[in-house]
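Working notes, structure below.
With one protein chain held back, the other chains of the complex are shown just where they sit.
A, B and C label the chains in the order they appear, each numbered from 1.
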Amino acid sequence: MSPEQQRILARAAREVLPGHIVNLGIGLPTGLFPYLGSDVLVHSENGVLGCSPRGDGEPPDYDLIDSGGAYIGTVPGASFFDSSVSFAMIRRSRVDITFMGAFEVDEEGNLANWKIPGKFSPGIGGAMELAQKVPRLVILCSHNDKHGNPKILQRCRLPLTAPRCVSRIITDKAVMDVTADGLALVDIAEGLSVDELREATEATLIIDETRLGRF
Amino acid sequence: MSPEQQRILARAAREVLPGHIVNLGIGLPTGLFPYLGSDVLVHSENGVLGCSPRGDGEPPDYDLIDSGGAYIGTVPGASFFDSSVSFAMIRRSRVDITFMGAFEVDEEGNLANWKIPGKFSPGIGGAMELAQKVPRLVILCSHNDKHGNPKILQRCRLPLTAPRCVSRIITDKAVMDVTADGLALVDIAEGLSVDELREATEATLIIDETRLGRF
Amino acid sequence: MTGLADKYTSIEEAIARIPDGATIMVGGFGSPGTPFALLEELLAQGQKDLTLIKNDANEAGIGIGRLIEAGRVSRLIASHIGLNRIAIEQMNTGRMEVDIHPQGLLAEKIRCASAGHYGFLTDIGLETEIASQRQEVECDGRTWAIEPALYADFALVHAEHADRYGNLVYRAAAINFNPLVAMAAKHTIAQSYRVDEPGSLEPEAVHTPCAFISALVQVPVESSEQGWKKHVA
Partner (left out) sequence: MTGLADKYTSIEEAIARIPDGATIMVGGFGSPGTPFALLEELLAQGQKDLTLIKNDANEAGIGIGRLIEAGRVSRLIASHIGLNRIAIEQMNTGRMEVDIHPQGLLAEKIRCASAGHYGFLTDIGLETEIASQRQEVECDGRTWAIEPALYADFALVHAEHADRYGNLVYRAAAINFNPLVAMAAKHTIAQSYRVDEPGSLEPEAVHTPCAFISALVQVPVESSEQGWKKHVA
């Protein structure tokens, strides 16, 4: 894992409060596991509440994976249930917070992370319902794609996962909140200037330099 | 229990085949319990598959009643489940046969057994869905009400439980099948003449005296 | 947000969250599964103008029957109230409004709320008296009745065994509507005869995962005795 990713995860872990039920999307969000405290339960769409990472050297339980397909373990107080109950939990907002990756996020909090027409369309999975119904959706992604293009846009161009669903975006460069007025900068990465950040971002950022945190 | 009721029950028991899943309505149908073989499972709407009568002198299990409120027992292979699963069983016709009482039944197989406007309307319970969805609905009732009025009618006058739902009617006087042409007499009670039966019945009966059984 | 085990609380505190005018789902089919202790506390605390959603009205003198007799229930949504003559009397005199649904549709309307949908499309009850009360829609050339989901502010449920996070296991025919109402209401208050540490329940045997539970109280087995003894069967 790169230092940038570790920075994102360390910052993201502060979003999770005691008693929270947390869903970790495939990819970077799954890396949050070791950062979480013990008084949270991790939900997985395939029907597990109370996921834990598999212990070092433990043999896999072949009946026990998370929604990304990784063999996992469980904590005391875990439960297993069918997929309809799992999504009842999601649709009735019993999952308090979810972390997801993104292809694109925009100033309105619209999210695109499931399809690139003509190039990538493996399916939707649980993303659409998690994005639409979990009260707090935090996006964890690189600020720019591998070609350096901004991922934080004025308006998403790819098919949406859900409209107006994102609460907060945490990238290697910044922490931003979706507000009624647009994207408000909360924290900026150590060593980065506000101008450099603006340069790397398509979306207009609302910036109050007197209240800016570093991470 | 009166000899007429015993006659109805003994005849009704012949409707149940090995492997059947059976639902017994409140009242007379519950009396079928001792007549059933061991290779059937009795379903109760409140969430039991595999009901048995409570053993003589056994203390009641306070968590275990049938849908009529009687304390019951269970057979090996029984299962307990929630009310939505119980009615999924009914609506998808996994319950093979159900027995119910009736206020009125008619030539089309319409059934009225839940409401007498202004006099009796305690609710619907599971009757509507059982009547509409169980493949074989057998009505067990007295042929006439306590004033001697016929209950087997040309057309039901009371609010329907379900239209065109009855397969067979077993009374103290006759066994009748609902057919495309109307009510066909199958069996007639010992000692009763066809004319006496016609007299006691409002519905027109299709009668082939050469093929009539006695019970 | 408080800790996972902090929902384990006193019965007074749990029931005090319910205001006048609340809509409350209640588990149980007849006596089994009825949360008698929670209902007694609700009676004692005095909340009024309640809308109750339960399969039945229990019987006169027990369970929600006692709330009805005390004049605290302005509306009851149920499937069958035939075992409670006082509920029938209040319905007939207009003292209490009563909405009756077929039992399986009542279960589905509650379950539909747990899934977060608006409603479902059914053919149950077409060509009967209940059809006239429902919006209909045409799909694939047939007519279907729209049954809206039933949502509620609170649910009261009875479990046999729980852990301190609020994972619940029910027993025998006391399951009935309990897992459904537990998932459908905004705040679910559970009573359990036994409450143990997390890890004491088989994860596959949990009927209601703790995510759906807002408050959990332990009650003595004797708290159900009143219901058992008066039950007519």
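Annotations for the structure displayed:
Just so we're on the same page, a residue touches a chain if its C-beta (ideal position, glycine included) is under 8 Å from a C-beta of that chain, and two chains touch if they have at least 3 such contacts.
Everything numeric here is computed off the predicted structure, so don't read it as measured data.
Across the complete structure, the visible chains that the omitted chain touches are A, B, C.
Only one residue in the set C:Gly3, C:Pro148 or C:Gly199 touches the chain that does not appear here, and it is C:Pro148. Think of the hidden chain as still there; on chain A it touches residues 44-48, 61-71, 80-84, 86-87, 90-91, 115, 121-129, 132-133, 159-163. Counting the whole complex, the residues of chain C in touch with the unshown chain are 108, 112, 115-123, 135, 137, 139-140, 142, 144, 146, 148, 169-172, 175, 202-205, 207.
Touching residues on chain B toward the chain that is not drawn are 17-21, 39-41, 43, 49-50, 74-81, 84-85, 87-89, 91-92, 94-96, 133.
Everything that follows uses one rule, which is that only the chains that are shown with their structure count from here on.
Interface comparison, A-C versus B-C: the higher number of contacting C-beta pairs is recorded for B-C. Chain centres here are means of the Cα atoms, and by that rule the chain farthest away from chain A is B.
Computed centre separation for the pair chain A/chain C is 36 angstrom, with centres defined by C-alpha atoms. Separation between the centroids of chain B and chain C, computed from CA atoms only, is 30 Å.
Listed for chain A are no residues, as none touches two or more other chains.
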